[in-house]
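Yeah, one chain of the complex is gone here, protein chain that is, but the others are all in their spots.
Naming follows writing order (A and B), and every chain is counted from residue 1.
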Amino acid sequence: MSTGGSPILAVRDLEKTFGLLVAARDITVSVPAEQTVGVIGANGAGKTTFINMVTGHLTPTKGTILFEDKDITGKPSREITQLGISRSFQVAQIFPTLSVFDNMCIAAAIARRKGGMLGGVTTPVHSEAAIAEAQATIDLFQIGRYRDTLANTLPQGVRKLLDIGMAVVGWPRLLLLDEPTSGISIEEKFDLMQVVMSALKTRKITILFVEHDMEIVMRFADRVLAFYDGTVIADGTPHQTLDDPRVQELISGVRLKPGAGHA
Amino acid sequence: MASRAQWVGGLLFLIAAAAAPALPEWVASLVTIAFANALVVLGLVVLWRAGLVSFGQALYYCIGAYTVALIARWTGFTDAIALVLLGGIGAGLVAALVGFLLARYREIFFAMLSLALSMILYGVLVKTESLGSTDGFSVATPTFLGYAPHGHALGLSLYWLTLAVDAIAAVLVASYFRSVTGALAAPIRDNEIRVEFLGVSVTRVIHAKLVIAGVLGGLGGALAALSIGHVDPNMSYWTTSGSFVFVTILAGSASVAAAFIGSLAFEAVRSIAVDVMPSLWQMTLGSALLLTILFLPEGLGSLMGRLRGRAGAKP
Partner (left out) sequence: MLLTLSAILTDGLVYAAYLFIVAIGLTLIFGVMKILNVTHGSFYAFGAYGAATAVGIYANSDLPAALGFLFMIALAMAIGLVMGLVLERGILRLVYGRDEVVVVLVTYAVFLILEDVIVLIWGPRSYAAYQPMVAAGNTELGELVLSNYDIVLVAIAAALAGIAYWALKFTRYGRLLTTVIFDRETAAAFGINVTLVYTVTFVIGAMLGALGGAVMAPKMSITLGIGVEVIVLAFAVVAIGGMGSIEGALIGALVVGICRAAAVHLIPQLELFVIYGVMALVLVVRPYGLFVRAQPRKI
């Protein structure tokens, strides 16, 4: 965890209302670079609203978002992606009729193109650089043996890794993972997260991940934000947050002592 | 760096160009029309790769044709090269305008809206007396940078012009497919949302593709107008669009060359069928289309790839 310098992401008094519905309010969070933040909370608690505001898919009704000291509040998602924030999806969003390699390659080529439309027409998609990036990211996420497999025939875990890989191939500095282990069997969750986290750490990416599995959160997060009813009710180390009685009452249930129950 | 397919394609173009004087006039004329139409098909391929099937490319074909015919008629200017370029530009401008609307539609709605637009032009032309309404009017004889050929020489000049435009278009489109924006076809078709999340404006990319298809359609229509020597509102009718789509399905979207081969095959089959069994040629074409859809969904182009042992070929 880096100690000096300003936070990579600084959110202040963020609020989002839809008419009379307050989806998120009073969110103030500061994330230092390279931290791994777990985000927990029931469905509808405001986690996804928060993520959507950071990635530019929702415009906050109040508050500011600073990324690397730049104000990105209300900027369109395309711009925000180009500034270095990326996200992955709860249901893996990939290109089913292309191979893993082609999926990764197109993502890499898009990330490398300069200058919008004109840049897109003059940049070759199978440039050496894009190919190299794609291969490197495939190796990073350890899905090399699926390189030429069509994406719609991939097992679920590999689909998720591909989805995250595509979000990362352009070297973002902040990555938001929306339920990375959803849809993965219990036996495989841990290994998947292991691969994902070590890959992301290698690239020194700051991570915010939404999770419902508390053990995953315990194991992989440096810090945990607990959302309830649209706002953050706890913010601290995993132990601190998950031992917070309010969090236990409203979200996670009582945490078992280590050794009791399965890991 | 050209692939093997491109070398073969280039060679075929050269052969076609060189063989011209030796071909009987009706064959040369057939090839010229086929290659003019191939440009429209190429435009459809650009759109089909992105998952869009336009049932209204006849709009641009007709605009290209009428642009040529009207400029020649109103100004007496007859230079073929300039006219063809103007036809392409005119159609491109309309595509750019219409694209603001059309780029937001997909699937059936895209097909229907493009159909409606082409039928609007048809309706307007049919009711315009000054343009000859349903009969249309004839196109002045073109000249080529001052050279004014007649008869066989005229046919040859148009043949070579068409071939030249085709070759340039083929090279440009092939290189477009190798670029990032050009490659953003299958990804858009597969998962538009993901493409947006990667930082790309899908609407803008599709708008660009619509303009490319429009320009190609206009060039094709312009060349066809010069070769046929006549324009009429039927060039904007839905059955004209339908036949272009037909060829696109037949040819497949696997390669640029497919558009030209498919168009040639289509013209040949149509001419032979009309000749041999004049009352059954539509049935022949319809059956061919049906069989292709049922058994060769990737078009004839994919047959080549399969014969070589892999499905589909890259440009």
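We adopt the following convention: a contact is a pair of C-beta atoms (placed from the backbone, for glycine too) under 8 Å apart; a residue touches a chain by one contact, two chains touch by 3 or more.
Note that this is a predicted model, so its numbers are computed, not measured.
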**Chains on display which the left-out chain touches in the complete complex** = B
**Touching residue (missing chain; options B:L12, B:A148, B:I168 or B:M283)** = B:M283
**Item:** Option touching the unshown chain, where B:A5, B:L39, B:M119 or B:L163 are the choices
**Value:** B:M119
**Fill in**
Those residues of chain B that touch the unshown chain are 53, 101, 105, 107-109, 111-113, 115-117, 119-120, 122-124, 126-128, 238-239, 242, 245-246, 249, 279-283, 285-287, 289-290, 293-294, 297
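By definition in this document, only the chains that are shown with their structure count from here on.
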**chain A-touching residues of chain B, taken from the complex the two chains share** = 176, 178-184, 186-187, 189-191, 193-201, 204-205, 208
**In the complex with chain B, residue positions of chain A that touch it** = 77-78, 81-82, 87, 93-98, 106-107, 109-111, 113, 117, 119-126, 166-167, 170
